[in-house]
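Remarks on the structure that follows.
All protein chains but one are shown at their positions in the complex.
Note that the chains are named A and B in the order they appear, and that numbering of residues resets to 1 at the start of each chain.
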Amino acid sequence: MPTLTVNGRRQVVAAEPETPLLYVLRDELGLDGAKFGCGLGQCGACTVEVEGRAVLSCLTPVGVLEGRAVTTVEGLGTPEHPGPLQAAFIAENAAQCGYCIAGMVMRAHALLRAVPHPSEAEIREALRFNLCRCGTHMRILAAVRRAAGHDPAATGATP
Amino acid sequence: MRRRRIAVGLAGALLLAGAGFGLASWRPALAPGGPGPGETTPERVGRGAVLASLGYCASCHTAQGDRPYAGGRGLATPFGTIYATNITPDPETGLGRWTLAAFTRAMREGVDREGRHLYPAFPYTHYAGLTEADIAALYAFVMTREPVRQAARPNALPFPLNWRPLLAGWKLLFVREPRIPGTTAPADPRRDSEWHRGAYLAEALSHCGACHTPRNSLGAEVKAKPYAGGEADGWWAPPLDRSSPAPLAWSEDALARYLAEWDPQHGGAAGPMRPVVDAHRTVPAGEIRALAAYTASLYGAGPAGSRTGPVDRAVGTDDPALARGATIYAGACATCHESGGGVPYTTASLGHRTTLRAPDPRNLLLVLRDGVAPREHAAGPIMPGFGAALTQGQMRDLAAYLRARFSPDGPWPDLDATIRDLMRDSPGPGARAGAGG
């Protein structure tokens, strides 16, 4: 049985190694942050981090994560004590239904880790694979800008 | 291997330099001017638009996210990066001062208005075969675009390759002149007019051979091996001749579907072929059919059953690497690729894909690493990249499994080296321990 390290906690999971991480997070570990949006790698609702890089948990078999660090949105903070990026999302009201938001947070988190002060074009490009249907895009962009230390209201559309 | 090729190329180029410089390097500048009366009629512009799509002008002459035809896109070649020029009619930075004569000379001879030789990344060796009427239509189209002021980016080529007169020597060696305007493929009385139209398009305008024909050490197409497979932007460009490893024959219908969008039997384009297929969206179906008719004939009419058909072999679990690959496949690939073609843009099985029959694993690894990005505002396949999810070792296990299961050919000999080459940023086998979260 695979051993997973999620949000710093190592645990053995009772799942076949081919089981996509998303189902293990939600059903075994009670971590509901990552969402099922398509299961086809098309929407980003299930985005988590593996060793600091954004990964789609719906298509990542747990077997490949042995010994590698997985971070989910729960690993960045709690509703009571949100992490800095989550706090930026709260400050900007960056959720309508919120179903896409955990994936957005994780994609943005991986971006900011690689590029701490991304340009507007870099933010938009990085988030391009994550879909939001409520049209919360402007708020999400503002939240990422805020977390990157930019003026959230500025647009800076130059690459 | 690549480096050795370049070294040989450089030596050859230097040898040629003397001859080339003396004999043919100098070309006169042509007088500045613009379109003459009647040279940009709507009829010509309209025809030029279709031709420009079939010549894929925009895909090289437009940088990512930039204005169309304003140049700036880099083309990686084994010799260095060559940047496409601005072909909008801006007088300072584009073609604004080019007459039809200058445009025609560039298209046929690879010489710009000022008389400088152009690098063969610009496929004038193919365009030389265009009819005068088609060149005039392309000229009419180009000269009626929105002018954009944007200076060309200098090429990133090492000395002496950045010395353009060398190209004169290159041309002496590799450009067969004179061309017969109208077609570069021999007329074949057994073929119909659609085939001839396709031959003309494929050979001249669409310059299929630029990618699908192998090139020699000096970057010239090997004319003795037309369509035997080549290279584009680091991707393997599969052969379009009898040596194609495609599991199913490419029928005319299948090719027409593939070139227009996607073919359920073979799948769809990725890598540098994507923009080609995208450009076909604005091309009349008849032209696509013609291209398909001609290309289908290149594959040759092999006896039925000469191809193995799609393969889907049971892969034993005694090899631990293959067993690991099977697990990854089951969790990462099967949802879409075992849907029996139910998920849009999947084939009945991966056994249908030529990529798994390729002589080397480059194309597979590039797709696995980067995925297939969604088309902008249009339906088209989407596949996520697995470059971050899989380590180099896992990528190797998966690639080896896919090859073992979906191809009758043996394992790829250079799999490890290619993975190291293509997945430098991905966690290697040693990167696992202690990697932070």
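What we mean here is this: a residue touches a chain if its C-beta (ideal position, glycine included) is under 8 Å from a C-beta of that chain, and two chains touch if they have at least 3 such contacts.
Note that in this section contacts and distances are computed from a predicted model.
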The chain not rendered here carries, per UniProt and among "Spermidine Putrescine ABC transporter permease component", "Aldehyde dehydrogenase", "Multisubunit sodium/proton antiporter MrpC subunit" or "C-type cytochrome biogenesis protein CcsB", the name "Aldehyde dehydrogenase"
What shown chains does the left-out chain touch?
-> A, B
Of the candidates B:46, B:91, B:158 or B:408, the residue in contact with the absent chain is B:46
Which of A:52, A:67, A:82 or A:152 contacts the chain that the document leaves out | A:82
Among the options B:151, B:173, B:187 or B:379, which residue touches the chain absent from this view?
-> B:379
Which of A:45, A:65, A:110 or A:148 touches the missing chain? It is A:45
Residues from chain A at the interface with the omitted partner, ascending = 15, 19-20, 23, 26-27, 30-40, 42-43, 45, 72-74, 76-80, 82, 86, 89-90, 93-102, 105, 123-125, 127-139, 141, 155, 157
Chain B positions in touch with the non-displayed chain are 42, 45-46, 48-49, 58, 67-69, 141, 144-146, 281-282, 338-340, 342-345, 374-382
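Keep this in mind: only the chains that are shown with their structure count from here on.
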Quick one: report the Å distance separating chain A from chain B, using the average Cα coordinate of each chain.
-> 35
Tell me, which parts of chain B touch chain A in their complex?
-> 65, 324, 327-328, 330-333, 335-336, 343, 371, 374, 382-384, 386, 388-391, 394, 427, 431-433, 435-437
Of all residues in chain A, which touch chain B in the complex?
-> 5, 7-8, 17-20, 39-42, 49-56, 58-64, 67-71, 75, 121, 128-129, 159
